[in-house]
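Heads up, one of the protein chains got dropped from this complex, but the rest are sitting where they should.
== chain A ==
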Amino acid sequence: MTTPPKTEEKPAPNGSGSDPFLSVRDLHIRFSTEDGIVKAVDGLSFDLERGQTLGIVGESGSGKSVTNLAVLGLHNPKSTEITGEIHLEGQELTGAKEKTLEKLRGNKMAMIFQDALTALSPYYTVGRQIAEPFIKHTGASKREGRQRAIEMLTKVGIPQPTLRVDDYPHQFSGGMRQRAMIAMALVCNPELLIADEPTTALDVTVQAQILDLLKDLQQEFGSAIILITHDLGVVANTADDLLVMYAGRAVERGSVKEILTEPQHPYTWGLLSSMPRLSSDVSEALHPIPGSPPSLLNPPSGCAFNPRCGFTGEVGGTRCGDERPALAPGRAAACHLGSEQKQTLFTEQIKPRLG
């Protein structure tokens, strides 16, 4: 358990002495668009220690990727307003100078993008793209860069790396491209690795290989990993802690085991019920979450999940539509249901569905 106690609304100083490796406090990200202000992330806090993996799950548009692009400082400052704090080993990243961020990106913190076909440049060889950040950050020569690229390709399991280093991304298969992408992110041994749906575009066998690879590399370098996904199956085997996001906010936080075995938030219940299980009867229907994610231009009042939630009646009154539930420190869910209610509802209604 690496998520130390904290309150979401009031970022308290860390009581336990040393600062966490990555600490995000009360992060707000707003985009100005033609239609208005989009509150993509609305008050998010989390911590991450070295050697640990934090899974962030949620539907498309829940703010997962936006949060992590903000960590790397990749948003366009002209159209994005970012408030709150992001500390990497004590260094403030929100509002940091572009030059400072340039030195950190690809070096101390790196990102693996979702679709390696579009995320790698079609115009340069895989080797060159892997070597580039290494040469830039370590001052290595082109020759050394190329050697390093070959070394990295070997490490991520590309066959015949000395030949493939001169290939272009389109000459690689999907799984190899993703491996090359990982090699590129890891070339400077980053201490923080953000993997944005690294396996979504891949088939299941390759998916498992890539996740194993990430795990191995984490053990070797002791990096902290943020794993963004909408696939709970992926986090189950990979992550230590889990953050469930909905409409730009964290709705549930805890260790992977806690959340997968005893989820507390109706949205997490929905996510789990909508997953097909190998053990369940073929005739048994899946339980999708009704409705669709809210527009972040004009999010629902109160709890953002209330229009899709089947349990607002249990809370009583109009509390779910009026009052936004806070996320308590530690293992918690942002929901108005009482803890006994949650327990009862989960055991009686949800658990049987999960088989």
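In the analysis below, a residue touches a chain if its C-beta (ideal position, glycine included) is under 8 Å from a C-beta of that chain, and two chains touch if they have at least 3 such contacts; residues count from 1.
Here is the rule we use: contacts and distances are computed from a predicted model.
Not every chain of the complex appears here, and the one that does not is recorded in UniProt as "ABC transporter permease", selected from "NADH dehydrogenase subunit E", "ABC transporter permease", "Spore germination protein" or "Polyketide beta-ketoacyl synthase 1".
Set against the missing chain, the residues A:Thr118, A:Ser141, A:Gln160 or A:Asn237 yield one that touches it, A:Thr118. Only one residue from A:Lys64, A:Arg105 or A:His336 touches the chain missing from this view: A:Arg105. Checked against the hidden chain, the listed residues A:Leu48, A:Leu72 or A:Leu211 yield one contact partner: A:Leu72. Although one chain is not displayed, chain A still touches it through residues 72, 74, 78, 98, 102-107, 110-111, 113, 115, 118-123, 132-133, 136-137, 168, 170, 184.
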